[in-house]
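The complex appears here minus one protein chain, its other protein chains still in place.
To keep things simple, chains are lettered A, B and C as they appear, and every chain counts its residues starting from 1.
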Amino acid sequence: MCRWIAYRGDTIPLCHYVTEPAHSLVSQSIQALESTAGTNGDGFGLGWYDHQPEPGLYREIRPAWSDENLRYLCRHLRSHLFFAHVRAATGTPITRQNCHPFAGSGWLFMHNGFVGGWPRLRRRIEALIPDELFPSRVGTTDSEALFLAILGAGIDDPVAATGRVLSQVSSMVDEVKQPFRFTAALANGHDLYAFRYSINDAANSLYYRESSEEILVVSEPIDRDHSRWITVPDNSVLIARHGTKARLREVPVLRLSAA
Amino acid sequence: MCRWIAYRGDTIPLCHYVTEPAHSLVSQSIQALESTAGTNGDGFGLGWYDHQPEPGLYREIRPAWSDENLRYLCRHLRSHLFFAHVRAATGTPITRQNCHPFAGSGWLFMHNGFVGGWPRLRRRIEALIPDELFPSRVGTTDSEALFLAILGAGIDDPVAATGRVLSQVSSMVDEVKQPFRFTAALANGHDLYAFRYSINDAANSLYYRESSEEILVVSEPIDRDHSRWITVPDNSVLIARHGTKARLREVPVLRLSAA
Amino acid sequence: MCRWIAYRGDTIPLCHYVTEPAHSLVSQSIQALESTAGTNGDGFGLGWYDHQPEPGLYREIRPAWSDENLRYLCRHLRSHLFFAHVRAATGTPITRQNCHPFAGSGWLFMHNGFVGGWPRLRRRIEALIPDELFPSRVGTTDSEALFLAILGAGIDDPVAATGRVLSQVSSMVDEVKQPFRFTAALANGHDLYAFRYSINDAANSLYYRESSEEILVVSEPIDRDHSRWITVPDNSVLIARHGTKARLREVPVLRLSAA
Partner (left out) sequence: MCRWIAYRGDTIPLCHYVTEPAHSLVSQSIQALESTAGTNGDGFGLGWYDHQPEPGLYREIRPAWSDENLRYLCRHLRSHLFFAHVRAATGTPITRQNCHPFAGSGWLFMHNGFVGGWPRLRRRIEALIPDELFPSRVGTTDSEALFLAILGAGIDDPVAATGRVLSQVSSMVDEVKQPFRFTAALANGHDLYAFRYSINDAANSLYYRESSEEILVVSEPIDRDHSRWITVPDNSVLIARHGTKARLREVPVLRLSAA
């Protein structure tokens, strides 16, 4: 079911949050505490913004806990906004293209959750991706399809675009009486958005903490001091725009099928 | 552009043709002679029939020339009908799911060639795959899509089914003024079919040799004695049904757009 | 710390014991019950005897639980004597050459345990490998070094050879006040030996069950019915020679340093 962290703040080496904390994301890859999957060993990925217009990506199919390259990169890469993700696959193959984060149009996206009934709904969900973005579909996950659909749904307003796609997908899973979990992060190098949403099922865990220098959003706390972490409520989006304090609002999902 | 071999005959260890000949398929992975791509190092695969109803598959993203597992498997696996393939990618990612052969419904398929304009035509070609086979689409290549379309086009008559799909795809590439090369093998454990077809381009090389005990079809000869090999003519299919001598016939393509 | 199984008996597909049981070795790769390491995701391997004089090997650095090739091979490979191993690394790199089993001189070997103080003792233990076997040292584990030392210590009597090497290594770890765990299997295509030994530490778990048709030795039971399994006692070797009932004897270790 995956675990992830998203950071925005001062420029720091990625190791600060990916490898060094007591219950770092790399520790969670071998033993997560709040995840359906105790082991998140089906690949991992880093996405980061720096001096280049497009974010960098490093994705690998090996477990994060034994990857020497990851250790080096986390010490040497510095960023003011980065994503890191460890994967527990829910049916799609272990390939780099199926590892998170995904990058496109200057945006990064990563996801923890699943679309219930994916094999049956895949065609309909892939149909949400506009033609001009379809060549960017290089993997086969539900997550990448959701990202490309969101990019195509008016990414200038990322909360509205995500709401539109979640509305459509919620309606589809309702039809086939399946669950849908979507705990995801989206960023463009400046602004960071984190969604915690589900229908027909419990939502996956999501926490954040914020200071004047930085905001950190995590699937589960990376240290033992849980009092420092705020739970993102169900069906909420955390909006952390550059230069403003983070705020929570409801995910704007229109339940088409609820009528 | 890939190189491949297909064998049917007495049960033999795969090494006889995959690793041992002077210009074996594994040698061709590092230096092919008749291929657009001199190096075929973008993964490889084996598919074989034995005592099980479904064929076995071993696919790997490393180059064939350095894979220790391949050496062991070729000595220890025995089969009366097997495929082996070394890949030179034409744009799609290097994943096991994008390596050949592909297996489904008891059939094996492998391909050397490409659909020109694939990023533009992909949706239309994927639409040829029937819903019930779409969950088997685990990779992203044009080759796998063609195979699933052929499976769905009436595989009981594999030449007709392939002809139908080639007709449809030929019409699509004509529309977008692109080439299409299809040099491919198809088998069901008893019967072996090998196609050499192209439009708007030269066809990829294909040869075979036949004895009373066996038939071997290859992208290029695996030894220096070229006199032993018969060229499969352009736009032909070699039909090697169990218990009968191989014969050649024209690929039954209806050029819809030629009107 | 690894988990493994060793089988000798009628010729069967490997899936019978590697992938199909409720708590199969592949299940143990993601969640072992009696191992120090709950997750054994640092690579895996198969070794098997068949019609060839030398055993086959398939070793891979990915976790066993997600390897499609392993599933196919376990259904298609048949053997009368095979080893399967899932690895939890204890410091040496994740490479195929460091995955078990190891093959040499017609023998297979696999190990669960470790030599305490390996970085300090490595040179002395590697010095136990005779010159003529040293080119076979293709990895960097303590396990492979122990195997090559045993091969060089008179493998015609494998229990005595192993006893000799364990005596020497026990003396070395005593010197540096380190533990040593050695739960290992050794086979030559006919005879199967399984050791459970440790000094300065508890021994890793080992069980077996035997019928008229077969013997199966496992790190932990592969089903829920623990009453069917016999514990191999500490410091014992299970000797299962071809055509005779298995018997237990003490591992013939001479504690040189105990004086």
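Just so it is clear, a contact is a pair of C-beta atoms (placed from the backbone, for glycine too) under 8 Å apart; a residue touches a chain by one contact, two chains touch by 3 or more.
Remember, it's a predicted structure, so these values are computed and weren't measured experimentally.
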Determine which one of B:38, B:130 or B:154 touches the chain that has been left out. B:38
From the list B:57, B:73, B:89 or B:151, pick the residue that touches the absent chain. B:89
State which residues belonging to chain A touch the missing partner chain. 48, 50-52, 54, 56-60, 68-69, 72-73, 75-78, 96
Tell me which stretches of chain C touch the chain missing from the display. 92-93, 95-97, 119, 122-123, 131, 134-135, 137-140
If you put the missing chain back, which residues of chain B would it touch? 30-31, 38-39, 41-42, 61-63, 66, 68, 89, 93-94
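One rule holds for everything that comes next: only the chains that are shown with their structure count from here on.
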Copies chain A and chain B touch; is their interface built from the same residue numbers (over half shared) or different ones? same
Calculate how many whole Å lie between the centre of chain A and the centre of chain B, each centre taken as the average of the chain's C-alpha atoms. 38
Show the residues in chain A shared as contacts by 2 or more other chains, in ascending order. 93
